[in-house]
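Taken from a larger complex, these chains appear in their original positions, while the remainder are omitted.
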Amino acid sequence: MIESFTLQSLGKEDLIDITDTVNTIVTRSQVTDGICCIYTPHTTAAITINENADPSVRRDILKGLSHLKFEQVSFSHAEGNSPAHCKSSLIGCSEMVFIDGGRLNLGTWQGIYFCEFDGPRTRKVLVKIIG
Amino acid sequence: MIESFTLQSLGKEDLIDITDTVNTIVTRSQVTDGICCIYTPHTTAAITINENADPSVRRDILKGLSHLKFEQVSFSHAEGNSPAHCKSSLIGCSEMVFIDGGRLNLGTWQGIYFCEFDGPRTRKVLVKIIG
């Protein structure tokens, strides 16, 4: 019922386009009308939907979040990755997309991204489809 | 299965109350218990739920986001609308509300808003109801 896949993030922060992988899962499910839920079970990661036409938007979203300068805060958490936890809660660890005609009903310029804010890491994404 | 409607945002940034339109779709669906999912397929837009009693809260949310000063970041994306992409990912392009007794089960002060951060634009909102 729950499908999952693994990915490897690069560098400290990474946005990885997972649209094709999620679409493959939707096709395999043979659900033509429904909702596709995408979830990541990690606390320094997130799922977001944004422009996939120009790859620079991906870097710009990370730049925008860095501009919030969470590194300047004197956090308590000993691991030192509280900026990543904050970004994870701001973006959120799940998204949903409608399924129409057996395909993700994304907008023309929309792609689905996995975000890692405390990498590099091997991470998991879970997908569940409601028929 | 997926209903949609179009709206016209005003100015560079706009929050538009779509609660009544979504409630009309819920009524038409004749679903009495379920979940209503609201989704916008645009990468400089978002959906949020917040106070609808005082119209100034709407302006305040835009003011709060502007306070993050994304315009100061030297972004790569040539279109120049990366601040809008960042705001879209922070707020998120979907929301869900429970349906109870054939109505949206919103809190007393809650309304559903469509947000545009790079307008004015003609935009679409999609609604799907799980019975």
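In this document, chain identifiers A and B correspond to the written order of the chains, with residue numbering beginning at 1 in each.
In this text, contacts are C-beta pairs under 8 Å (C-beta built on N, C-alpha and C of every residue); 3 or more make two chains touch, one makes a residue touch a chain.
This one's a predicted model, so the numbers in the text were calculated from it and none came from an experiment.
Q: Could you work out how many identical chains the complete complex has, if 2 are displayed?
A: 3
Operating definition for what follows: only the chains that are shown with their structure count from here on.
Q: Nearest 5 degrees is plenty: how much rotation brings the CA atoms of chain A onto those of chain B?
A: Superposing the C-alpha atoms of chain A on chain B needs a rotation of 120 degrees.
Q: Just give me the whole-number Å value for how far the CA centre of chain A lies from that of chain B.
A: Chain A and chain B have C-alpha centres separated by 20 Å.
Q: Could you pull out which chain B residues touch chain A in their complex?
A: For chain B paired with chain A, touching residues are 1-2, 37, 39-43, 68-70, 72-73, 75-79, 82-83, 85-86, 88-90, 92-94, 96, 126, 128, 130.
Q: Using the touch rule from the top, collect the residues of chain A that touch chain B in their complex.
A: By the definition above, chain A touches chain B via 33, 35, 48-51, 54, 56-57, 59-61, 63-65, 67-68, 90-92, 95-98, 100, 105-110, 130.
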